[in-house]
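Notes follow once the structure below has been shown.
Here the complex is missing a single protein chain, while all its other protein chains stay put.
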Amino acid sequence: MKFRPSPYLSLAPALIVITIMLGASLFYAVLESFGIIRVIGQDTLSLDAYRDVLSGTGAAGSEFWVSLGFSLWVSAASTIISSALALMAAVWLSGQKNQVDTLAVNGHLAFPHLAWATALLLFFSQSGILARWAAALGWIDVPADFPILVRDSFGIGIILHYSIKEIPFLALIVLGVLRAQPIGYDVVAENLGASRWQRLRYVMIPQVMPALFAGALLVFGLIFSSYEVPALLGIGYPRALPVLALRFFLDPDLGARSEGMVISLIITLIVLAVAVVSLKLEERNK
Amino acid sequence: MKYVIRALLYLVLVAPLALFIVYSFTEGWFFPAPFPSEWTTTTFQRAMDDPRTLGGMWQGFVIAVIVSLLSLILAFPAARALGLRQFRGRQIAWLVLFLPTVVPPLAIGMGLNILFLRVGLAGTIMGVSLAHLISTLPYTVFTLSSAFARYDENYEHQALALGASPAQIFFNITLRMMTPSLVVATLFAFLVSWSQYLLTLLIGGGKIITLPVLLFTAASGGNPSTIAIKSLLFILPPALVIAFTARELNRHGNDIREQY
Partner (left out) sequence: MKKIIYLLVTLSLLLAACASPAQSSSEFDINDWDSVLAAAKGQTVNWYMWGGSDSINAYVDTFYGTALKERYDITLNRVPVADAADYVNQVLSEKEAGVEEGAVDLMWINGENFYTLKQADMLYKDWAQVIPNAKFVNWENPAINLDFGRPVDNMESPWSSAQIQLIYDSARTSEDELPRSYADLKEWACANPGRFTYIAPGPGGFIGTRFAKGALYEISGDAKQWLSFDQTLWDSQSPALWDYFNEIKPCLWREGEVYPKDEAELVTLFSNNEVDFSMTQDITGAGRWIIDGRMPETARAFVFDNYMIGDFNYVAIPVNSPHKAAALVLANLLLEPEFQAAQILPENGFGLGFAIDVTRVTDPAQVALLEESASKLGESATPADEMAKALAGDTAAEYQSLVEQDWLKFVLQQ
């Protein structure tokens, strides 16, 4: 049929663009991770950087495993919290005739991460706006009395950031599915005497789960590989993997770039592994 | 309960905005003063007098529009194939399109800059736009393909049987039914491009300066007033785009709902 082109042809433009650009980048990253740094004339293949990072010996290695744990914790916690909140928000919004609240949720998307993180810092730091108000009310005397909510050892500030910041993206995905579903299902279930909770549990959630799951995966990948927010809201030790990677990447000694690239590639592999495993799990559940 | 949710929702939306507005026009506001006492327009004036500020907004906007268009053109056929067809290699195609979201921008940007420097794309609007595609395409493909997965091709078949031309079918049926998702996909592409920092910095090489680059520079100096002004300017265009698309989105969303 005329308007049924081969799927390969339809996919070709997008795949070609991504493959060329990503391919060139990854090729370069892999070369550097193997110690081939041509700007300083270093062109022998070596596994030193991998050994340094993974064995826990080198400068990067001494922090690597701690950072890995920290990043996994922060990304997983943020993804789970934001998914749950997004689901609640979407269900709440889908029941509304008025679109103003949906608009407001959309509005959150307008805040870039950096601006949002800055706002969090200004509000929640020990001498931030909330602390100033607390002091004015006589609840605290000095900044040190205020609880540590950002730049803390457990990544609470980072989790707080992402848990709120990723809600709109996920909620809109869920909302898209809910809105596109025929109202019928819900009405039928209601007529059959299903309670509100039952309708949610047996009608709505199964419908939105695949989309929410895929969205959550994107969110996990984004959080796990992003630098700005953990750099701003995190601390020096333990620090997130991308922060550690950049530290070595920008080391005055160009040889340290290999370690930075190794960590970047490990980040890539981990998110890929998480994605593949979760997709397989999801397939089995179907 | 509903009121609590709603209050929180608007608080989260309004509080940072209010904070940025207040900080834009104040200086010397330190703990423990609960409210600022010194008001000034100097910092604001300085930001607006700097040609880089408005220039950066304009460049960022042009790039985001180019990126949105290119993403749609590339993602539309791809998403249709992924959403509607079963074929060998489908999983691999998914994986390749998903890959950009898992590679840290740093690892992408370095190699890409060297490639673009070789072919003369580095430091150009087009080069930066192409680089942004890497991070926007996964979002657009993802949004459109999940819409196509629920798309009923029978409408097209019926139109064909009634003698419509492929162009008529495309514009009157496919595009129409896909409009809400297209709007969302464009929105995501625009937002991701508009707030992209690292790729703009690396590929732009200082020749292309957008608002995120200016915001990061301001952040490195730690002056809350400067950061606040740049943040406000940063939020403004996406907020307008969202206000516009959300209305579209809701209208079309209701249209679709009524069809059933």
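Observations, loosely collected:
Per-chain residue numbering starts at 1, and chain names A and B are given in the order in which the chains are listed.
The rule is simple: contacts are C-beta pairs under 8 Å (C-beta built on N, C-alpha and C of every residue); 3 or more make two chains touch, one makes a residue touch a chain.
Everything numeric here is computed off the predicted structure, so don't read it as measured data.
Residue A:L254 is the one among A:V187, A:L254 or A:V277 that touches the chain not shown.
Note that of A:V30, A:L103, A:I148 or A:M209, the residue touching the chain absent from this view is A:I148.
One chain of the complex is left out; on subunit B, the residues touching it are 27-28, 30-32, 38, 40, 43, 46, 50, 52, 70, 73-74, 77, 110, 113-115, 117-124, 126-127, 130, 166-167, 170, 201-202, 205-207, 209, 213-214, 216-223, 225-226.
With the whole complex as reference, residues 5, 9-10, 13, 17, 38-40, 59, 62-63, 126-127, 142-144, 148, 151, 153, 235-237, 247, 250-254 of subunit A touch the missing chain.
By our rule, only the chains that are shown with their structure count from here on.
Look at where the CA atoms of subunit A average out and do the same for subunit B: the two points lie 16 Å apart. Contact residues on subunit A toward subunit B in their complex (touch as defined above): 1-3, 5, 7-11, 13-15, 17-19, 21-22, 24-29, 32, 88-89, 92, 99, 101-116, 118-119, 122-123, 127-129, 131-133, 135-136, 143, 164, 169, 172-173, 176-177, 179-180, 182-184, 211, 214-215, 218, 221-222, 224-228, 232, 242, 245-246, 249, 260-261, 264-265, 267-268, 271-272, 275. Residues 2, 5-6, 9-10, 12-13, 15-16, 19-20, 23, 30-34, 73-75, 77-78, 80-82, 85, 87, 89-90, 93, 95-112, 114-115, 130-131, 133-134, 137-139, 141-143, 146-147, 150, 156, 160, 166, 169-170, 180-181, 184, 187-188, 191, 194-195, 197-198, 212, 215-216, 219, 224, 227-228, 231, 234-235, 238-239, 241-243, 245-247, 249-250, 253, 256-257, 260 of subunit B are the ones that touch subunit A when the two sit in their complex.
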